[in-house]
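This structure is in structure tokens; I'll ask about it shortly.
Complex shown without one protein chain; remaining protein chains in place.
Chain lettering (A, B and C) follows the sequence in which the chains are written, and residue indices restart at 1 in each chain.
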Amino acid sequence: MSAHYLAQQLINALSHGSILALLAIGYTMIYGILGLINFAHGEIFMIGAFACFGAVEFLEMSFPAGVFAAIAGSVLAGLLIERFVYRPCLKRKPEALTVFIASFGASLGLRNLFTMLFGDGRRPFPSAGFLEGIIVTESGLTVNVKDLWIFGVTVILVVGVSVFVKHTKAGIAMRAVAYDANAARLVGINGATAVLTAFLLASILAGVSAVAYGVSYGIVTPSMGYQIGLDAFIAAVLGGIGNVPGAAVAGYIIGLGEILFVALLPPGYSAARPTFVWALLFLILFLKPSGLFRPDMKNR
Amino acid sequence: MLSIENMVAGYGKAQVIHGIDLEVRSGEIVALVGPNGAGKTTTIRCITGEIRPVKGSVRYDGANIADIPPHRVASAGIGCAREGRNIFGNLTVYENLAMGGYVIRGHLKLRERMAWVYDLFPRLKERTGQLAESLSGGEQQMLAIGMAVMNEPGLLLLDEPSLGLAPVVVDQIYEKIAEICREGASILLVEQDVGLALDISRRAYVMESGQIRISGPSDELGKDPYIIDTYLGAR
Amino acid sequence: MGDLRKKWKGFCATLCFVSFLSGAAAVAAENKIVIGSIWSQVGVAAPPGQAGLRGGRLAVKLLNERGGVFGRPLELKNIDGQSDTTVISNAAIRLVDEIKVVAACGLCDDSLVSAAGSTFQSGKTPFLVASATTPTIPSIGDYIFMVPFGDNYQGRAVASYCAKTLGWKKVAVIRDSASAYSTELSKFFVESFREFTGDEGALAHQEIYQTGDVNFTAQLTRLRRQSDRQRIDGIVITPPFPQDSPIIAKQARRLGIRLPIMLTDGADDPTVIEVGGEHVEGALISTHFAAEYPLTENAKRFVETYTAEYGAEPGAFECLGFDSVMILAETIETIGKEKWDAMSLSARRTAMRDTIQIHKYVMTTMPISYPDPETAKYPRIPEKPVVFKEIKAGRRIFRAILNPEDLY
Partner (left out) sequence: MDMNKAMRSIAGLAALIGLLFLAETFLRGYYLRLVILFGVTSIVALGVTVINGYTNIFSLGFGGPMMAAGYASALLTLPPAYKSAVLHLPLWLEQMQVSFPVAMLCGGIFAMLSSVVLLLPAFRLRGQYFILASMGVTIVTGNLAENFRSFTHGDMGLRSIPAFTNIWWTYGILVAVIYCIHRLMESKYGRALAAISRDPELAGVMGIDIARYTMLSFAVGSFITGVGAVLWVHLVLTMNPKAFNLVYVFQIVAMLAIGGIGTISGALVGAGVLTFGAELLAPVQEGFTVMGLRIPPVFGLVNVLMAILLVLIMIYKPRGIMNGRELRMCRRKKGDP
């Protein structure tokens, strides 16, 4: 195992880890504040990708405009899901299971809707010239410009959201609502606003993540959010629910772990990659049931 | 300042409060005492807007607040420290206080109030960066009260501030309550320890089974044979 | 309670009415010749399923424009398999028992064929497997035929082309371990390639992924390291569905791997070029048909009419759907009108089976015939030429053709 080989694999994990990290933050925030697995988060991600695809392909916008379209699409989807699925569902103070199934229904419905409209096939995702370059270092490492962009943007967003949640009034209020919604109301925090903020942030990140996914793999499909959504949720659990930087770090750990699992074992094992991710989850949950880092929102 | 008239309230079909009248005047401490399950906490919840009364009115500074949602009550000038330490365990002491002052507009004002609370409870200042859940019981109670007064409330609702605390700590807390009142806040104090409550308050209401049984100036109530028999007998 | 019972009765009545209507429709359709198909329109198998159905519909349209099968309109009744084992198994029973088709075609995934195959066999209804290619599939029974060539045959053809025409000595293979198509085809390819090169070590490297993977960089980086250490002439990828190969190609090029790429018929699809863009330029594809090759006029006509109808060039799945329907139509015509009219449904089905077994098809894109089941190693799999194309300037250009006699 040469250092050169490892270094290249590490570079390979940059974009995949970033995609997972951005998604994982979304899961962690919504789980933190509402205590529910937002199963439809993968679909919010998918809708972002379709929004970008549609804007560039059909409306002939430029790629940067497409990125904003992706964010807008995701945010719209996230807020609609919050408004028409979770809010009416939670209003009746249901059992956790009810909300879980509703969220799963929302996910299924959106995925099927997009399948109905666009078909199951993969469509080409637009890209921009400035993302396409390849840098080859003297030692022969290949670095794609898009990976650098994705990594850079992700780091900025992760730091931004972490600072927001940690230090701004709205961010602290969000964590307060996550801890005890009733107590938060008594000091004058509007719980609904905090929940909306969480959905807004989660959706923005999902939109960016969708663009990163599209640029990296060049495709957009209605089922794109399913697999990666599960992986990202695992990352959220590993990172300690509600812990924003934790989720991001865990996203990179899983992204890198998947790459290294394939890279370090003989080719025959590559197909067991899904099993590896879950095995990692089981292992960590048994050793440290609250995740790698301290949960930051829910104290359970 | 606060006046409750003929209020009826409950949870779903179970009626808990059967028509009470209660008044807190400006600058006074009013105690609401009574046995467990008498409806004291429910009364507090009606004032904070968590429960909407079935009948009757809750007026604060002349305006009916029975129908406004809880998160608006705080900005109307009512602070509340609830039974069971209404603090955010996952936030630091500083952050908790900042949340207590959530409705304050302007950074300077927030700083000023925070300094005031730190003056009131120097212990909190020592613990400012610590997570609230790591504090001791007494410190948590101080924090809860500190949060409630951050907003410089005209009316402070205190629900069982002595619950589960060592007597020494209870004395400290009650000193602070008196101090807060001297700074200008009216206080409605819900307390199980009747003797303690009558000592600090100017007037008191005794609540039993959802109704006000007796009310009057605290020193008079302290001499009332019924009160002595029922509540102060142990003393 | 009474209300519920009333509703229940109403529901039953509606059910009876619906089934009565469908029965009535079946009687009215007596004049038509109804063939069935199962192509998934949703789920994992939907992209090839939709392509297959488009091809099949085109064949029906062309046949009906020409006057149908001996003057009668042909109807293709497709049931959406939803890529689901249970649904497909139900669909097979519906086609055999309820719609009473004379024969059926469709399906594109080996595991899904298993769900339908035994139903067609026990219902004694000929079934043409449109695009699953494992050579053991027709061992389900003598009513099950394949339209594409088997993996053994294509594997050998690709090996022959790589070793003899392109002169490759060492190859790397990338395959999907969750797909029977991919594993079987790679296996047969490697066996034949070793035979043709006479080199046991001709397979320089092998990489594996799992259906649904989108990140292949780890595998490709290892492949690149291997190609730095020893000579590799090309990469053979056997993707079960069109979706994977352009992504693999894209990531390979982005990692600086410039080796020639050979794809198999699962990748002969316009989306490969749409998604892959410049990254799949120069890739070779083995497939079933080519418009440019003058062996039959049909392939050209198929490509032209398809392009006119759908505004895009067809791929392998469209071609196989088209061929499936054409085989069924030609079979019925071969049996002849008088004989056909005199036969009962089960006799028609059996006659179709017997005809498919011996007839040499000319209405399909390429000449297709089935080998003698007594002597063939894998019976009921067609012998037909394998076409090689190259992707050039976003189009698939004909490169070569290998006839069955060239291979063995």
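Heads up, the rule we're going with is that a contact is a pair of C-beta atoms (placed from the backbone, for glycine too) under 8 Å apart; a residue touches a chain by one contact, two chains touch by 3 or more.
Note that this is a predicted model, so its numbers are computed, not measured.
Asker: List the neighbours, among the chains on screen, of the chain that has been left out.
Answerer: A, C
Asker: Could you tell which one of C:Val42, C:Val69 or C:Met366 touches the chain left off the display?
Answerer: Of all options in C:Val42, C:Val69 or C:Met366, contact with the hidden chain holds for C:Val42.
Asker: Considering the whole complex, which of A:Ala106, A:Ala178, A:Ala202 or A:Ala247 touches the chain not shown?
Answerer: Hidden-chain contact among the options goes to A:Ala106.
Asker: Please give every residue of subunit C in contact with the chain that is not shown.
Answerer: 1, 4-5, 8, 12, 15, 18-19, 41-42, 46, 78-80, 84-87, 89-90, 93-94, 96-98, 110-111, 114-115, 117-119, 123, 134, 136, 140, 177-180, 183, 210-211
Asker: List every residue of subunit A that touches the chain not included in the displayed model.
Answerer: Here the touching residues of subunit A are 31, 35-37, 85, 88-89, 92, 94-102, 104-106, 108-109, 112-113, 115-116, 230, 233-234, 237, 271-272, 274-275, 278-279, 281-282, 285-286, 289, 300.
Throughout what follows, only the chains that are shown with their structure count from here on.
Asker: Which word fits the touch map of the chains here: line, ring, star, complete or other?
Answerer: Shape = line; chains linked end to end, path left open.
Asker: Based on the averaged CA atom positions, which chain is farthest from subunit B?
Answerer: Computed centres place C farthest from subunit B.
Asker: Could you tell me which chain's Cα centre is nearest to the average position of every protein Cα atom shown?
Answerer: Chain A is the most central one.
Asker: Roughly how far is subunit A from subunit B, centre to centre by C-alpha average, rounded to an integer in Å?
Answerer: 43
Asker: Which integer distance in Å separates the CA centroid of subunit A from that of subunit C?
Answerer: Chain centroid spacing, subunit A to subunit C, equals 37 Å.
Asker: When the centre of a chain is set as the mean of its C-alpha atoms, what distance in Å lies between subunit B and subunit C?
Answerer: Taking the average C-alpha coordinate of subunit B and of subunit C, the gap between them is 76 Å.
Asker: Quick one: in the complex, what on subunit C touches subunit A?
Answerer: The touching residues are 42-44, 46-47, 50, 177-178, 205-210, 212-215, 217-219, 221-222, 225, 242-243, 246-247, 250, 254-256, 271, 274-277.
Asker: Flag every residue of subunit A that touches subunit B in the complex, lowest number first.
Answerer: Touching subunit B: residues 169, 172-173, 175-176, 178-180, 182-191, 242, 296-297, 299 of subunit A.
Asker: Would you mind writing out the residues of subunit A in touch with subunit C in their complex?
Answerer: 2, 5, 8-9, 12, 16, 112, 115-116, 119-124, 134, 136, 142, 144, 216-219, 221, 227, 258-263, 267-268, 270-274
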